[in-house]
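Structure, as structure tokens:
With one protein chain withheld, the remaining protein chains of the complex are depicted in position.
The letters A, B and C name the chains in turn, as written, and every chain counts its residues from 1.
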Amino acid sequence: MKKFLNKPVNLVAELLEGFVLANADKLKLAGTNLVVRTNPKSKNKVALVTLGGSGHEPALSGFVGYGMLDISVPGEIFAAPGPPRVIEALRLANRPAGVLFVVLNHAGDVMTANIVMEMAKKEGLNVKQILTHEDISTGPRDNPDERRGLVGALPVIKVAGAAAEQRRSLDDCLAIATRMEANSATLAVAVSGATHPCTGEPIATFADDEMVVGMGQHGEAGTGSQKLASADKTAEIMLPMLLDDLKIKPGEQVLALLNGVGSTTLMELYLVLRRINQLLAEKKISLARSLVGQFLTVQEMGGFQMFIARMDPELLRLWDAPCNTPALTK
Amino acid sequence: MKKFLNKPVNLVAELLEGFVLANADKLKLAGTNLVVRTNPKSKNKVALVTLGGSGHEPALSGFVGYGMLDISVPGEIFAAPGPPRVIEALRLANRPAGVLFVVLNHAGDVMTANIVMEMAKKEGLNVKQILTHEDISTGPRDNPDERRGLVGALPVIKVAGAAAEQRRSLDDCLAIATRMEANSATLAVAVSGATHPCTGEPIATFADDEMVVGMGQHGEAGTGSQKLASADKTAEIMLPMLLDDLKIKPGEQVLALLNGVGSTTLMELYLVLRRINQLLAEKKISLARSLVGQFLTVQEMGGFQMFIARMDPELLRLWDAPCNTPALTK
Amino acid sequence: MPDRIDYNILVRMLHAAVQQVRDNHQNLSRLDSFGGDGDHGTTMLRAMELLSKTIDSSPKQLPQLLHDIGWAIMGVDGGAAGPLFGTFFMSMSEAAAGKDSLDIPTLATVFDSALAGVQKRTKAQVGDKTMIDALVPAVRALRDAPDLATALQNAAAAAQSGADSTKNFKARFGRAKNAGDKSIGSPDPGATSVALIFRGFYQGFHSHG
Partner (left out) sequence: MPDRIDYNILVRMLHAAVQQVRDNHQNLSRLDSFGGDGDHGTTMLRAMELLSKTIDSSPKQLPQLLHDIGWAIMGVDGGAAGPLFGTFFMSMSEAAAGKDSLDIPTLATVFDSALAGVQKRTKAQVGDKTMIDALVPAVRALRDAPDLATALQNAAAAAQSGADSTKNFKARFGRAKNAGDKSIGSPDPGATSVALIFRGFYQGFHSHG
């Protein structure tokens, strides 16, 4: 893929400069390239902090703003930031109301998070951590360590962020985030690869008519290599796996989120959502809410992540609550 | 490109079904696949209506909602809708306050619009038309017929839509739209092609290291085939052409909009915006506002549209006014 | 051969035109793929299927049928061809107002009106590689013919050679104008459609026994 780039070593710093410029009403940089709100949240409210590699724009810094995150610590391309900048973020966010620290389950992120949580404890910071790991393709539900954190971080941040704006306690925010997380499941499908913007190396390769169900954010191989299917058929393959994992029963309400990872169009995602709605109706499951967009991308990779969550009235209320971030505004 | 599709003949109908499902709080279908607001605007306010081909999601139906459009008439893939559904939309929107009809300058759209405007006149509908044609690559400023309408329709709809919500008259809304349009300029650059989702045929082809400045929305050849340049260099090539066309002088304020057309990432667009900001600063031109995103796409095509507009205080106020649509929320 | 085109004869002419496009739509798309976006055959096929359905659903009255066909084709949502061919039939209807059959001078007037209608929609002139290149000679050929059969035969022949002439032109209208020289060497798809339709008109008229 041909990309408009400058020097690779400056890539993240430069993209952050443009990113905060494009969203100057919501965001600015603070400290060592930490993305923070232009208008900080009241110190009486729980703060939300996350970390993660760059190259997945608009994620994760695109979720900073009213109703969602307070600080995002962007790493290098596809690489977690190291502990120094993350502890800097936690110190900056620290407050009596407390800090909820959202970590997506990827080895590097978790390693950094563990180091930082030990430091935070030693320093007496008021921080609690929530780990998101809803990728059903990498491990069974009872082995959550193996499950990666994909786009499911978005709803977790959304509901916990809404709870924080409503001055709920840190324990409440954590409980809400945990409930959202526990009722979430994601499955990815990929049809074409991407190139690493620094090395120019291909991320994953595909046969001409191949699609891979379960492929990860960085081209980690999935188990489900199969022939490229129609939008309807793809929904028919993937949705039951998610419903099964969550053991969703007739009469329950779900949120469906379709996250395009790059060159798969919104057009295609709308077709998939349409079929999801039909399949859910057949099973008497209610599609209570849906969201379609490109939130957590993998450069120009083709494919998408299908996310389903069991919702309860409180989670729905928090999902609907106002937010104002570059990637999601309600 | 591998796409998740069903039968081509159903593509637009199905994608609209998914689209309104995903945005049920903002949109619904009415009449013959017209996209309308879920909560209609008061009849005392001017209504905004547009038409345009599908396959460019989220445009144009993604601009329907508070503060922007009232009705969008989506055509087939890359093809204008014919007059019958457009006149249906104008009849639906018609009101004493009047209707502003926004047309992007493409042959099919204009032909339909002309027919419909004649009918509207005969029927006594209270409609005025604004044509957007800000693509500087297809004709000189004094030959506006040759200039295509690209992403510049978005700011026109934004400021006119805001004026309409403020109960400005039809003449005022038209004058504001006209002023916005007259001060707008867009230049596109493409680096990789796309496939037509119905025919599977390639839209435009490129040499390995080629970029084409001025390529149109449907792969119409541009004049500026050259070697793929860095983000900085590309900004240095394109921005002066736009400033020149608009004759922007030191001390003036501009809006910059970078519209990714498909597989070009937000990451890359942020790099370009950063350089635009630097170049403007050198020329003592103020980057008053900026917007980066994928608003008007061409399937998985690689490239972007760079839009620059001269802003005045009123246009800035209208640009900043609230809006709530699938593609833009303020 | 009859000396008037009544509703029934018109229907035969229209059906034959539909059949011409059905048989040739793949070629029309192929021609559109050189300079345009490759959809002209699909659009014309959809237009002609709508035409055929309109014959069944419309009141059995000549000007009304032409009007309804024009309006149906206008709604084909396929880019330039829909409004242009839709205007063609609607403008025929306007000139046929109040008539339940067309003699040879009326037919000439009706097609003059069709051409004028289309020309109101586009600035394209003969030589710009559009449907105008087939339409103008076809309509002109209708004017001075001794009888309807000759008129329609001449029109079909003139449309065909008009379409053929576009081979060597460079497109100056429609999507193809942006394709530079790519369309040189193959005829314009829209002009080819016009030739097919006039061929169908003649065949449908002629087959009337």
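Just so it is clear, a residue touches a chain if its C-beta (ideal position, glycine included) is under 8 Å from a C-beta of that chain, and two chains touch if they have at least 3 such contacts.
Note that the structure is a prediction, hence the values are computed from the model and not measured.
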Problem set entry | Touched by the hidden chain, restricted to displayed chains | A
Seminar exercise, completed: Where A:76, A:172 or A:210 are the choices, the one touching the absent chain is A:76
Seminar exercise, completed: Note that subunit A touches the absent chain at residues 53, 75-76, 78-85, 107-108, 111-112, 114-115, 138, 196, 198-199, 201, 203, 216, 218, 220-221
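What we mean here is this: only the chains that are shown with their structure count from here on.
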Seminar exercise, completed: Note, CA centroid farthest from subunit C's centroid sits on chain A
Exercise. Central chain, going by Cα centroids?
Worked result: B
Seminar exercise, completed: Taking each chain's mean CA coordinate, subunit A and subunit C are separated, in whole Å, by 55
For this session: State, to the nearest whole Å, the distance from the C-alpha centre of subunit B to the C-alpha centre of subunit C.
Result: 33
Exercise. Roughly how far is subunit A from subunit B, going centre to centre by Cα mean, in whole Å?
Worked result: 29
